[in-house]
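In this view, the complex is presented without one of its protein chains, the others remaining in place.
Each chain carries a letter (A, B and C) given by its place in the written order, and its residues are counted from 1.
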Amino acid sequence: MNCWGEQFRVTIFGESHGAGIGVVIDGIPAGVPLDLEEIRREMRRRAPGQNALSTPRNEKDEVKFLSGFFAGKTTGTPLAGLIENTNTISKDYTPELLRPGHADFTGFMKYGECHDYRGGGHFSGRLTAPIVFAGAIAKQILDQEGIKIGAHILRVGSIVDQAFDPVTGSPELFDTIRNRTFPTVDAEAGDAMQAYIVEKKNELDSVGGIIECSVTGLPVGLGNPFFESVESKLSSMMFSIPAVKGIEFGDGFQFAEMPGSMANDAFCMQHGTVKTKTNHNGGINGGITNGMPLLFKVVMKPTPSIAKPQQTVNLKTMENTEVSIRGRHDPCIAHRAVPVVEAGCAIALLDMLKTK
Amino acid sequence: MNCWGEQFRVTIFGESHGAGIGVVIDGIPAGVPLDLEEIRREMRRRAPGQNALSTPRNEKDEVKFLSGFFAGKTTGTPLAGLIENTNTISKDYTPELLRPGHADFTGFMKYGECHDYRGGGHFSGRLTAPIVFAGAIAKQILDQEGIKIGAHILRVGSIVDQAFDPVTGSPELFDTIRNRTFPTVDAEAGDAMQAYIVEKKNELDSVGGIIECSVTGLPVGLGNPFFESVESKLSSMMFSIPAVKGIEFGDGFQFAEMPGSMANDAFCMQHGTVKTKTNHNGGINGGITNGMPLLFKVVMKPTPSIAKPQQTVNLKTMENTEVSIRGRHDPCIAHRAVPVVEAGCAIALLDMLKTK
Amino acid sequence: MNCWGEQFRVTIFGESHGAGIGVVIDGIPAGVPLDLEEIRREMRRRAPGQNALSTPRNEKDEVKFLSGFFAGKTTGTPLAGLIENTNTISKDYTPELLRPGHADFTGFMKYGECHDYRGGGHFSGRLTAPIVFAGAIAKQILDQEGIKIGAHILRVGSIVDQAFDPVTGSPELFDTIRNRTFPTVDAEAGDAMQAYIVEKKNELDSVGGIIECSVTGLPVGLGNPFFESVESKLSSMMFSIPAVKGIEFGDGFQFAEMPGSMANDAFCMQHGTVKTKTNHNGGINGGITNGMPLLFKVVMKPTPSIAKPQQTVNLKTMENTEVSIRGRHDPCIAHRAVPVVEAGCAIALLDMLKTK
Partner (left out) sequence: MNCWGEQFRVTIFGESHGAGIGVVIDGIPAGVPLDLEEIRREMRRRAPGQNALSTPRNEKDEVKFLSGFFAGKTTGTPLAGLIENTNTISKDYTPELLRPGHADFTGFMKYGECHDYRGGGHFSGRLTAPIVFAGAIAKQILDQEGIKIGAHILRVGSIVDQAFDPVTGSPELFDTIRNRTFPTVDAEAGDAMQAYIVEKKNELDSVGGIIECSVTGLPVGLGNPFFESVESKLSSMMFSIPAVKGIEFGDGFQFAEMPGSMANDAFCMQHGTVKTKTNHNGGINGGITNGMPLLFKVVMKPTPSIAKPQQTVNLKTMENTEVSIRGRHDPCIAHRAVPVVEAGCAIALLDMLKTK
């Protein structure tokens, strides 16, 4: 099912080369004034063509409100948004040649001949645009509660950006990063990453990356033990983003080498409130937020569409062959995925807040 | 909500020191003969006291069938299982001293004074026993479809076990590992890990670890793009297991440093079937199984209960203080978590199979 | 939440005077060829202006496919349909005068000032158009399984139509009724009902009615005991249709006066199959279909919009006053609700079939 959430529910639809893609958002409170310019800004962060690294496709991700928005405010009923597809060149694809790393084979096996393969069809990364739209609305609602979300590229190849401060969460950096065309904390690291991506592109190849996300201002008590832990909810949403292949909270995989005495975050009083001195647990204890910044990282695999020749199978002849993927593709999607990660995070947190 | 799944739904209940813990499983087909001895074997794998590393608590995890099982077979109606609590020493806990790394603070903030703090209450790792029980049933159903699940400890501290073969999934090792009291592929690595854990225990400390899980025999086409991807479903379940702080599929976080030409798994014909030559993607493309072994790793943080004195806050006086945790605690839970990971994986996969 | 169903899920959105209304349908199998003309025919049955009894509004309920439909067949991914609003005269409404029998007051209390009151906003009966669209698709899928659905107006005022045969379900009548502008079995009863409705209209009043629905060709075993009984699922859907205020299965409220010896349906062998001689239970035993025709009736209350002056409250002044509702309104909606009942029934049954 293409919907997510209990009390703030997002349903997406569309194919990259069909009539349009869109979203229905249910559970928005009535009377929320929406800053449309801010929504457009978020959409642009994800849109291609912001810098040399992105595909030159000129996708106009203008969202048309179909319902749920009246006289500048939300109505409390389902808000539907539609992005009409305009710039769709479908001749670039030869559907019978399975592209390695793509969903061509699994899509064919699941949906059969009727799969709309053009541009990845429903599997297209373009479907993250409606997620960014829904997330932009969720962010505005969270912002009113003092909850701020920020993300940046932490790593591309072996180049590492400066991490957010685990104890403060670094909210003062969020706006700065948001306004950069390449979202890193350290602009020099960002330049080095971009140079590396261009280098790989010139080799007809692509690269992956790690995105770090931080949330500040969360109340204590979101989430639940076991099946509805904050980690369960957030990971379920993050793995809905194409190309995400891993997630870790707080120190994550480093916990394997840490003793408990280092992994535990000591409690202490701070301005009359219980806080922790460190934040190895990423703001979560027992599946529930503890009032410290929420911190997690996701890894994006390299864009599977590369121009280098690759071995594959022709589905029609069922014979081994080669494929060289033409068309306009990003050599790295991590930077365009940063607003998608923030959006998914906002959607998941708002749903948790509403079912608290 | 303490339930998981759409068509194979597991609902857990209970506190570690209350009358009992249990599970209601809905969506089991009628007429499945259950191997009760096999279920008991799975329960014992998780139970404490299997080796020197586990808490000496003598938990008798005998499950009483309350419903859904008649004349040796499932009836198709909800199967309820109850484990009565017998050996509960609750004087070991001083609830007002927040134990670092535990859910004491978040549980108090969420449930208030009425939280049953004894032994972690509903947050207790003991609640994984019903998950293992449900998973043991799911496994027997999956086994009939030729689907095999196995897991082992891949890493503790800096000691690394031999990984499963990504292309074959190594199903031939599953039974061997299952019968070991310390579940590693390489017995020597297991011995070294155990020695390291004992060492840390003697230092009044604890350790974490990484568990690798593999599934073979899965059909192509399980899962969905976006919100119900295989990764979304499995991660949602895995983060329901206390102490899990990260998950990665296939090459996971290593993708950050890989070019697409290495990350993509080339397709090839094999015995008339489309397969991939490598399995960097862990058996999943576009959120859907591709017929290769499913491969993922989860990281468990070190047991937060350590005897070393730690800084903390007294919730009654709201003052900084120290706590030294007594009681019987495992210095490492990764080995006991191995059957829990397998069980959670079985539950999630069976649910996906039923909603395919 | 504005969605219904587990494995065949329908999400509706829109306001009667906003940009448009629509639906996202998830869970349609891939490769179903859709008869678009048949879908349009169903839409026309619900559309106003078919006869003298309906509002003269000229709603063009043309549905634009946004996704999920490619090269004449469904793709297996979400099918989104949009009906753009064209003919919207909103000056007919004075939002502060609460219309008795309408959702003006409850809508205001729930959504506040931001409620899009124009033409009933999201509460509008016009939102049943997307339900008919989704139902028309569901019907085509059910039809392939030999499942037929038909409904007619059984009663308006004291005029009663001939009932469906409870044992055969009367599938041979379905097409005949479908092609009548006023859907009754007995055309004379239909004429009398229409004359009565016109009479009430001339008195500036309106009338209600009872719709009977029958389904033939259902397999034995749909539904579940207790919470997911066939009756629970169907009634949940039927009460989603505005103005429905009651539902009964089989003999329904007459059971209060019947002895068990008359209410029970005796089993008998028929062509090698277990059937019942009578069908007082409407094709359902213990919440599960028994292979006999499914039979239920719903009652629609009279259209609340009447031209007669009515006592009410002015929400701005909070004083008692009078309201006379102008605008174009149907004096009876039962006949236009007949295809909506069939559509809702089709959606509910297809969902049950997919979760069987």
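Everything below uses one rule, namely that a contact is a pair of C-beta atoms (placed from the backbone, for glycine too) under 8 Å apart; a residue touches a chain by one contact, two chains touch by 3 or more.
Because the structure is a prediction, the values reported are computed rather than measured.
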Residue touching the undisplayed chain, where the options are C:Glu42, C:Glu248 or C:Glu342: C:Glu248
On chain C, residues whose C-beta touches the chain left out of the figure: 1-4, 12, 98, 100-107, 109-110, 122-123, 127, 155-158, 200, 203, 205-210, 220-221, 224-229, 231-233, 235-240, 242, 244-253, 255-261, 263-269, 272, 274, 276-277, 280-282, 284-290, 299-306, 308, 310-313, 315, 318-320
Touching residues on chain B - with respect to the absent chain: 1-3, 9, 11-15, 18-22, 24, 26-27, 30-31, 64-68, 70-71, 73-80, 82, 110-116, 121-122
Hidden partner interface residues of chain A, rising order: 6-7, 77, 225, 355
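Quick note on the criterion: only the chains that are shown with their structure count from here on.
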Centroid distance [mean C-alpha coordinates] between chain C and chain B, Å: 47
Chain A and chain B: spacing of chain centres that average the CA atoms, whole Å: 27
In chain B, residues with contacts to at least two other chains: 225
